[in-house]
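Excluded from the complex is one protein chain; the other protein chains are retained at their positions.
Going by the order they are written in, the chains are A and B; count residues from 1 in each one.
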Amino acid sequence: MDSFLPVQVSWTPQTAASGSDFYPYTNNAGTVAGISGGDFCVMAADTRQSFGVGYLINTRYQPKMFKLSNGSVLGTSGFYADGLTLIKRINQRLEWYKHAHDKEMSTPALAQLLSITLYSKRFFPYYARVLLGGLDLEGHGVVYGYDSIGSYEPCLARATGSGGSLIQPFLDNQIYRKTPLGILQAPHTLDQVKAVMRDSFTSATERDIQTGDYLELFIITAQGVDVEKYDLRKD
Amino acid sequence: MSGKNCVAIASDKRFGVKYLTISMEFPKMFQATDKTFIGISGLATDVQTLMERFRFKINMYRMNEERDFEPITLANMVSSTLYERRFSPYFVEPIVAGLDKNNNPYINGMDLIGCSTTACDFAATGTPEDQLYGTCEALWEPNLEPEELFETISQTIMSATNRDCVSGWGAVVHVITPERVITRTLKTRMD
């Protein structure tokens, strides 16, 4: 999963000294996950920001998820500066959309917008693993998973970032309940989904050194977006 | 993965070259003693070579000492066999799992040069290591009974291998209890 890493194409920095090994990306890591339910969507991310190489923690509390103006939530992990720039661009476009059409952009439309924004930087990509959560036109929860250059798909449950590979199989197991017998679990309640989300992050924090400190849950329902904060390991 | 007076060890059954699957019946675990199994993941040729070397050493020990390897001794033997090739290692990551003479669970995971990690809960190696650790961490809990342990380890290995494109194609689980060894092959996705 998430196999696409931005490959550095031959790119000569205009300002850096010639012959330097300037590399424009850093991985600030962190994990983002989202689960969609019948009439809600739960997005979660840890708040640790670390420095790419070495074992340094930049800060213990730097939120990775952003509530966008239309009520959906965008989570980013990877290169934080790229994530921030992406959010800025998306929010700007949402603003324009609102003035042009006199309505908020729907989450599926935003998903498409996000995809083309990422693809517009196909050969110098945003080094950001993003996840978009919200409610669709019928009010059902929806989560969109992306790679760094805009390939996307709606999914029931998705995890990305440094702890993504640890969490994703657990979400598959608990949310999709794919068994060879074909038993699909009964629809999940919000409380169940929150519990799964919290436990998957506690577990990922045990094994992934770049995930930790605090867990933020964004719960998106028709009433709006609720934010909850929990403790994670800090070592 | 350890339980209450029992341990379980599981592996998938795929053997392939890059993305080409060649066999779906490739044994990666073998019974070292009555209550101890060794599972080896990694380069197939080394897996087979080491299985033979270990089998040889286990048999020699049995004949010389007139007793079976204790799991901890076995793990030390595996570890030193790997460290002997510190600078030209076998590309393998073994796991030793078993019950010792007092029927206490013993689990040991190793890296390719024999750094052994004794765990009281679980150990995981192979290409989907991250996925395995994530699921183990979330699903495992202490003091599982043999049948519960079987379900937990099976769900773990199936969920994890489904998210790794070079693992899967069937799975085998051994549950070792003081009374018996239960071996089951799982019905999994075959893609």
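Simple rule for what comes next: a contact is a pair of C-beta atoms (placed from the backbone, for glycine too) under 8 Å apart; a residue touches a chain by one contact, two chains touch by 3 or more.
The rule is short, and it goes like this: contacts and distances are computed from a predicted model.
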item	value
Complex member absent from the view - protein name from UniProt, among "RING-type E3 ubiquitin transferase", "Protein SEC13 homolog", "SKP1-like protein" or "proteasome endopeptidase complex"	"proteasome endopeptidase complex"
Touching residue (missing chain; options B:Ser11, B:Thr36 or B:Gln155)	B:Gln155
Residue numbers in chain A that touch the chain omitted from display	29, 50, 54-57, 162, 174, 179-181, 183, 192, 194-196, 198-199, 202-203, 205-210, 231-235
Contacts of chain B with the absent chain, listed as residue ranges	34-35, 42-43, 52-53, 56, 60, 79-80, 82-93, 109, 111-117, 119, 129-130, 133, 138-139, 141, 144, 147-148, 150-152, 154-155, 158, 170, 178-187
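Keep in mind that, in the parts below, only the chains that are shown with their structure count from here on.
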item	value
Interface residues, chain B side, partner chain A - complex	128, 130-131, 133-135, 137-139, 155, 158-160, 162-163, 187-189
Residues of chain A that touch chain B when the two form their complex	1, 163, 165-170, 172-173, 178-180, 199-200, 203-204, 206-207
